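Missing here is one protein chain; the remaining ones are kept as they sit in the complex.
Our next item is chain A:
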Amino acid sequence: MSGGTRLENANPLIFQRSGERRLTATDEDEDLHCYFDISINDPEHPLSLEELNVVEQMRVNVNDQESMVSVEFTPTIPHCSMATLIGLSIKVKLLRSLPDRFKIDVHITPGTHASEDAVNKQLADKERVAAALENSQLLEVVNQCLSSRAM
């Protein structure tokens, strides 16, 4: 996390941001599709995660009846050491935005990361997440990741 180390992914592929997304609800039979305005900054790159293709919008699934949200994200490069931090930031964003009744699952798109099982297990462990967020330094980094950017 220090600024002095060489960036792992110096030339990221940049994808077109798919336009402004607002929180909308379409009344469908079973599922409630919410479009989250997830603008999270990759700690190493001053661009939104979506522009870096880290979080793909289509992988957010919301089931309002079951009070479940599932987010699948693809880290920028397979060996990215920031995968846990990115996943944690997504989880925190959802925890802060959603009603308490929601169960939140955040995990890495299968096959896109060398340590996906280990990262997924950490993200699923709410005790670890709660303890991590009591670490003021880590919380500060997460908050920086989540700070809204006018782009």
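Quick notes on this one:
Here is the rule we go by: a residue touches a chain if its C-beta (ideal position, glycine included) is under 8 Å from a C-beta of that chain, and two chains touch if they have at least 3 such contacts; residues count from 1.
Throughout what follows, contacts and distances are computed from a predicted model.
Think of the chain that is not pictured: of "AP-3 complex subunit delta", "Probable cytosolic iron-sulfur protein assembly protein CIAO1", "Golgi apparatus membrane protein TVP23 homolog" or "FAD-dependent oxidoreductase domain-containing protein 2", UniProt labels it "Probable cytosolic iron-sulfur protein assembly protein CIAO1". Seen across the whole complex, the unshown chain contacts chain A at 33, 57-61, 63, 66, 68, 70, 72, 100-101, 103, 105, 107, 109-110, 121, 124-128, 130-131, 134.
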